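Take a look at this one; I'll ask things after.
== subunit A ==
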Amino acid sequence: MSGVTVSAKVNGDAVQYVCPPNESLMDVLRNRLNLTGVKEGCGTGDCGACSVTLDDRLVCSCLVLGAEAEGRSIGTVEGISQDGELHPLQTAFIDHAALQCGICTPGFLVAAKSLLGRNPNPSEEEIRYALAGNLCRCTGYDKIVRAVQSAAKVMRKQKKS
Partner candidate 1 sequence: MPYETDYTNQKFSVIGNRVNRPDGVDKVTGRARYGADASAAGQLVGKILRSPHAHALIKKIDTSKAEKLPGVKAIVTGDDFPDFTGGNRSLMDTLENCMARGRALYDGHAVAAVAAVDAQTANEALKLIKVTYKKLPHVTDVDEAMKPSAPVVHDWIRTAGIEPAPTTASNISQRNEFGHGDIDVGFAEADVIIEKTFKTEQTHQGYIEPHACLATLGPDGSGELWVTTQGHFTFRNMCASLLGLDVAKLKVTSSEIGGGFGGKTHVWMEPVALQLARKSNRPVKLVMTREEVFKATGPTSSTSVDVKIGAKKNGRITAASAELRYQSGAFPGMWGMLGAMTSFACYDLKHVKSVGYDVLCNRPKVAAYRAPSAPMAAFGVESVIDLLAAELKMDPVEFRIKNAAKKGTRASYGPIYGPIGIGPTLEAVKNHPHMKKRLGKNQGRGVACGFWFNFGGQTCTDLNIGIDGSVNLTVGTVDVGGSRASLALIAAEELGVDYDQVRVTIGDTSSLGHNDTTEGSRGTFSSGMATIFAARNAIDVMKQRAADTWGIPVEQVVWEEGVARAKGRQNSNLPPLSLKEIAAKSPRTGGPIAGHNEVVADGAGVSFASHICDVEVDPETGSTRVIRYTVVQDAGKAIHPDYVEGQFQGGAAQGIGWALNEEYIYGEDGTLQNAGFLDYRIPVCSDLPFIDTEILEIPNPNHPYGVRGVGETSIVPPLAAIGNAVSNAVGVRMTHVPMSPPRILKAIEDAQ
Partner candidate 2 sequence: MQIRLSGILCQATGGASTVEVSGATIGDILTSLVQKHPAIQEHLDDGVAVAVNGEIYRDRRDQVIPEGSEVFLLPRIEGG
């Protein structure tokens, strides 16, 4: 099968890659661009560990073809921290012990950042439903929800000042 040449942006940087037309964006990010922060939990769009943003829309990268990213902008967990500073969500996840094994953490961070971009002041219920596409088996979600609430607060303050 001959490859498709794709030009896209990943975490703000221009990239070019060649992939078979049936290869998932997840495999491209992990295996061709070495962005292994994108995790594979199921390959069927059920666990959210491979969550990325595609032109600011939250997607499971295992359900998107690498070829579909042509001309588009992809955001992964590796791009959340900016200018050497952790994002408030990243700090909150560490402070609140919102991870145990950590395999679902990249997906949660991408999904939570996308949520707070759309809704800076979500209720507990809104957080729970917005993150319902991301599976965590260790924490019971308790500390994750608290971390997102706390990060939202910090981000609202930052925006004001």
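Candidate entries met the following condition: all candidates are chains of the complex that A comes from, given by their letters.
Here are a few things to note about the model shown:
We adopt the following convention: contacts are C-beta pairs under 8 Å (C-beta built on N, C-alpha and C of every residue); 3 or more make two chains touch, one makes a residue touch a chain; residues count from 1.
Keep in mind the model is a prediction, meaning the values are calculated, not measured.
Looking at subunit A and the listed options 1 or 2, the chain it touches in this complex is number 1. On the subunit A side of its complex with candidate 1, the touching residues are 1, 20, 27, 30, 35-44, 46-47, 49, 76-78, 80-81, 86, 89-90, 93-97, 99-106, 109, 125, 127-129, 131-145.
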